[in-house]
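In what follows, a structure is listed as structure tokens, so that the remarks can point back to it.
With one protein chain removed, the remaining protein chains of the complex are shown where they sit.
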Amino acid sequence: MWFERIVAEGLSQNTYLVGSGGKAAVIDPRRDCTPCLDYADRHDAVITHIFETHRNEDYVSGALELAHRCNAKIYHGPKMDFAYGNTVREGDRFTLGTLELSVLETPGHTEESITLVLTDSEVSGEPYMVFSGDTLFFGDIARTDFFGPARKAEMAEKIYDSITKKILPLGDGVILCPAHGAGSACGSEIADHPFSTLGYERRTNPFLLIKKDAFVEQRTTESPYLPPYFRQMETVNKTGPVLLNDLPRPQPIPVATVASMIASGCQIVDIRFPTAFAAGHIPGSLSLWRDGIGSFAGWFLDYERPIVLVDDFTCTIDTVLRHFERMGYDTTAGWLAGGFPAWFRAARPVATTGACTVQDLKERLTREKPFLLDVRDRKNREHVGYIPGSQHVYVGELPQHLQEIPQDRPVVIYCDSGYKGSLATSVLSMHRFPDVTNVLGGMQAWVQAGYPVER
Amino acid sequence: MWFERIVAEGLSQNTYLVGSGGKAAVIDPRRDCTPCLDYADRHDAVITHIFETHRNEDYVSGALELAHRCNAKIYHGPKMDFAYGNTVREGDRFTLGTLELSVLETPGHTEESITLVLTDSEVSGEPYMVFSGDTLFFGDIARTDFFGPARKAEMAEKIYDSITKKILPLGDGVILCPAHGAGSACGSEIADHPFSTLGYERRTNPFLLIKKDAFVEQRTTESPYLPPYFRQMETVNKTGPVLLNDLPRPQPIPVATVASMIASGCQIVDIRFPTAFAAGHIPGSLSLWRDGIGSFAGWFLDYERPIVLVDDFTCTIDTVLRHFERMGYDTTAGWLAGGFPAWFRAARPVATTGACTVQDLKERLTREKPFLLDVRDRKNREHVGYIPGSQHVYVGELPQHLQEIPQDRPVVIYCDSGYKGSLATSVLSMHRFPDVTNVLGGMQAWVQAGYPVER
Amino acid sequence: MWFERIVAEGLSQNTYLVGSGGKAAVIDPRRDCTPCLDYADRHDAVITHIFETHRNEDYVSGALELAHRCNAKIYHGPKMDFAYGNTVREGDRFTLGTLELSVLETPGHTEESITLVLTDSEVSGEPYMVFSGDTLFFGDIARTDFFGPARKAEMAEKIYDSITKKILPLGDGVILCPAHGAGSACGSEIADHPFSTLGYERRTNPFLLIKKDAFVEQRTTESPYLPPYFRQMETVNKTGPVLLNDLPRPQPIPVATVASMIASGCQIVDIRFPTAFAAGHIPGSLSLWRDGIGSFAGWFLDYERPIVLVDDFTCTIDTVLRHFERMGYDTTAGWLAGGFPAWFRAARPVATTGACTVQDLKERLTREKPFLLDVRDRKNREHVGYIPGSQHVYVGELPQHLQEIPQDRPVVIYCDSGYKGSLATSVLSMHRFPDVTNVLGGMQAWVQAGYPVER
Partner (left out) sequence: MWFERIVAEGLSQNTYLVGSGGKAAVIDPRRDCTPCLDYADRHDAVITHIFETHRNEDYVSGALELAHRCNAKIYHGPKMDFAYGNTVREGDRFTLGTLELSVLETPGHTEESITLVLTDSEVSGEPYMVFSGDTLFFGDIARTDFFGPARKAEMAEKIYDSITKKILPLGDGVILCPAHGAGSACGSEIADHPFSTLGYERRTNPFLLIKKDAFVEQRTTESPYLPPYFRQMETVNKTGPVLLNDLPRPQPIPVATVASMIASGCQIVDIRFPTAFAAGHIPGSLSLWRDGIGSFAGWFLDYERPIVLVDDFTCTIDTVLRHFERMGYDTTAGWLAGGFPAWFRAARPVATTGACTVQDLKERLTREKPFLLDVRDRKNREHVGYIPGSQHVYVGELPQHLQEIPQDRPVVIYCDSGYKGSLATSVLSMHRFPDVTNVLGGMQAWVQAGYPVER
């Protein structure tokens, strides 16, 4: 048999291929699915089956895109009314050469979530791998908050049963292949491990080390962050996304054109790093560093207005465009030709924000009284502690909490390292806060410097 | 300014890009045009102009394909009724940054052939480069036989005037950028040089070293080989080809499926080398080695029946598929999964043809009387000489001359090196000639061995 | 943490990297170790530790090569007198960021074999992965025959205890990372799986499903094939191999030079496929298809005479050269420039061997009485059965059994599919057997055709 995993960095999403005897199945294909076809070619195989472990909410499914290019059939779990594909149910079995994929219905994350169990008859009838979708991760388990507070307990019970009654009994030695790795918005606690097994999870996953009651209790009281773009993805994946070839191709855009696009209301995304942004950027742009696109674009960008990217240079613009494509931002028009230097060479208006070190901050806190804003996620604030006197608003929820921040005082923002802080300064600048500063190094540097931490 | 040349090996076709100030023009884009877009991105430029020097007859134009992906405008010469694009005329000028491209009408190869003259005002008003299409090559000039014997003299005069009255006067120092290099079916004498200039051509091109009368005389008496697929390309390029994304994607095809496709009349193309083909191949397949596809596929393959490729392994199948794509073979279904070894492991019928060395041939000619067939092109036979006693039929024209070859005697075939010979043995085998043998090394080996040559 | 596996195809050898906190360890580096350095760079890490699970016998260790380029320390197990590196012992622990690698002494394959156990304190103190070297594979376990018949029982007991008393008790959920995958000469039964776990092996590995007594009994009675080059590798790896940069670089070699190298006794390796070889090859060459180099070169090539490769063309010559480099063939001079066609175009002598289908063979067996030779390995012959009337000599052992094969009768050779058969015909041809034929498709085709099989 052969096996391939394709990781979409940023979203930290896994697409899997397994094949035998000239046939291949793809599990949870991403939208830019050419690597799947290339792998199949390399293994002299035709992709015949496409499985989606559930209606994904954090990226655009590539199932239709892939099926369009290889004639494979698409399979979804039951209990959701997809506009395309076929329905599978508990116990359905699919054969590819010596491989068999069988279906477990494992609701909890969504109603129609499935888990696929792989056996290879060439070796044994024992289960070999499970493709668990969002149900079970490395060190974490699925979100169960998508159906509102009223159904939290119900969904938590379901996921607990799905894992403990259906998946774990397959045996400790089974290899676990989930839909996401560390960094995904679908699981804030996912461990940064390359692989895992049911046995390793049973012995180390904190959510499997507690009893069902405690688990359900915990799940009903917590409210994980929910990026607004999830709603768009849910709709798109249910009805079927646009094929990539029917979209216009992002291109370099000259300074003058970008200027007029801004006048017409486009969204400018500055993908440079925090220091670069602080010392100069196009007024009104969002500071969203490359590696943060997967996690944060969906909080701030809408699906209607064109998007223009700004970089210093374009060595990785292709990778960056893939992020936007995967999140369904089909209005991405292109990037500022010549990068930000082209903008300032053309004498266009340049905005700045403040950037300071923790040493500066320490000194400044004794001298004046800035409004000190902590934009980390709740868990990080609780776990690591915070700078005394700081207020907390999660960066993703800033737009809904602007009234809590004073416009007539300097605002100093920190996060854990300085990236989300830069994003937050850009959001406040967009809303015309006159004096905002990002703390380089954030809480990490503050702790490193040995300054006082409160809990 | 920037400049890129993209060479389609096999067809030996050149696509050029020139750019300045964020804009780019493409001249004679091939169908798989992604490299054009990648180059433009790399130079932070948008492709705004697409020029076709003439309605190409040896490959599918990529003009529509490219325009679909970057919104550029397409320009053709006058005097042909294209179903798409815009018409340019003598003296039309196009500006890209500091560059100017101006149009010369240079009929002769076709009526609507144009030549583009590039100047770069950043340096000088002097002509810098010419894009001559098929009009002027390195060491060769355009074919003038496409309009039938009646118009041969007329077209020869036109091309002579186009070159000597319009192009050469631009000056010896101008860099020459033609549409084809050595190996193209559009010019059998093209020199294998990376670049040339008007001065170097004026001093060394044999067709420019003779007078007009002599040139026209020569052109009216010769009849260059005309691959049948040219007609298809002419039609397709006039009306506009299908976009690649609307075609099915070639895939690996299992042995059993290939067997049933053969039963339904598909075309099998064996892309392995002559020795591999001789010792075993699928009955009825065409022996067409990788590097010969551009030159010979168009003589033997039709545009209706599916095509299946057979290789030993698939290390370069992608490159091979591009050849078929460029020649408009949109019915290419894929390749035999597992290569030819999968076929014989499945105990499927295997055919063989003979292969011998020139030493074997020498000995055999004294011993028996095989029918000795020379399948080289006419010029090669005339220039190098031939093996005494051999008959001549050009490999491309074999299907029309089968009745000249005896079925009741062994047939021994030679070409210059052994590739076209293998192709010819496969054509005769397809037509059930029972005993055909290819001479490995062909005329090159014969001469090398010091055997007698006749002229 | 991060993890990378680098697979050397052909030898089917695994190099592993694990890293955390800017440091990395490499386990069993291969000789062409640049990918290790590239991975470390990509993860912003420095390689500080190099572990060798044992003194490898099937490839040249890259430990010195790698240490030369990154200053890492090399570690070996105890009980062998290495000329370089440091010794580790049971219980030794090494820390890299949050990772800990601890040493288990697991003798049996060799005396100094070790297994490394990885834990990641960021997640848990539980064992996460084991790097088992040759001790435990997927579906197979180590060879125990390297110390001669007298010590077979002793080594078999040791390996059984190493696995059952030290490795398996780590827990079913531990991920297994062995030194080899399917196709390695170090384990003829290794399953073609991408990953495995201790639990999956405990439940499916046939050698772990039998009792200790039965296992030792089996091991003392069997005699696995031993490629002669293993001795060279053992010596080289103990004393330390030459650095790659001190070797001459293989280059294209013109026909005339190859001819004179042949006259001086060089080794010609024809890496084309069986049909290509049959219809023409340089007299005296060894037929060794690309994917067979790792398994068979070490049976036939010596370490003194220069080696010249012959291909049809050179699309993958670089990959092929890596195979020879990894096996320590430092006398590889290069490849025939222009491939085999250059040879026959130069009218150089060409030899042929027979190639037939199973249908031809069937018919021939009734008509004449060829000597029918089965060159598969013993297990394949026993497991699948054989063609009635065939004699058996394993292809690797042919040179020692030439006197068993008649020179005055046609010899027809078959293997499982036709590759090893071609290799065997080339070996016999080299020894001047006048009439040898390879059966295309071998036993697979014979069975497929429904012909009688004997056991």
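Observations
Letters A, B and C name the chains as they come in the text, with residue numbers starting at 1 for each one.
One rule holds in what follows: a residue touches a chain if its C-beta (ideal position, glycine included) is under 8 Å from a C-beta of that chain, and two chains touch if they have at least 3 such contacts.
None of the values given here were measured: they were computed from a predicted structure.
Hidden chain, full complex: it touches shown chains A, B, C.
For the options B:Y84, B:F146 or B:Y200, the residue in contact with the chain missing from this view is B:Y200.
Taking the complete complex into account, A:F340 is the one of A:F340, A:F371 or A:F433 that touches the chain left out. Of B:G22, B:G85 or B:G139, it is B:G139 that touches the chain left out of the display. Although one chain is not drawn, the whole complex shows that of C:G338, C:G385 or C:P399 it is C:G338 that touches it.
Residue-level contact of subunit A with the missing chain is found at 272-281, 290, 312-313, 315-316, 340-341, 344-347, 349-350, 352, 355, 357-359, 417-419, 440-442, 444-446, 448-449. Residues of subunit C that touch the chain left out of the display are 22, 37, 40-42, 44-46, 69-71, 245, 248-249, 251-252, 254, 314, 317-318, 337-338. As for the chain not pictured, it touches subunit B at residues 1-3, 120, 122-124, 126, 128, 139, 171-175, 191-204.
Methods note: only the chains that are shown with their structure count from here on.
Ranked by how close its C-alpha mean sits to the mean of all protein C-alpha atoms, the top chain is C.
The chain with its Cα centre farthest from the Cα centre of subunit A is B. Subunit B has its Cα centroid 49 Å from the Cα centroid of subunit A.
Looking at subunit A, no residue sits in touch with two or more other chains.
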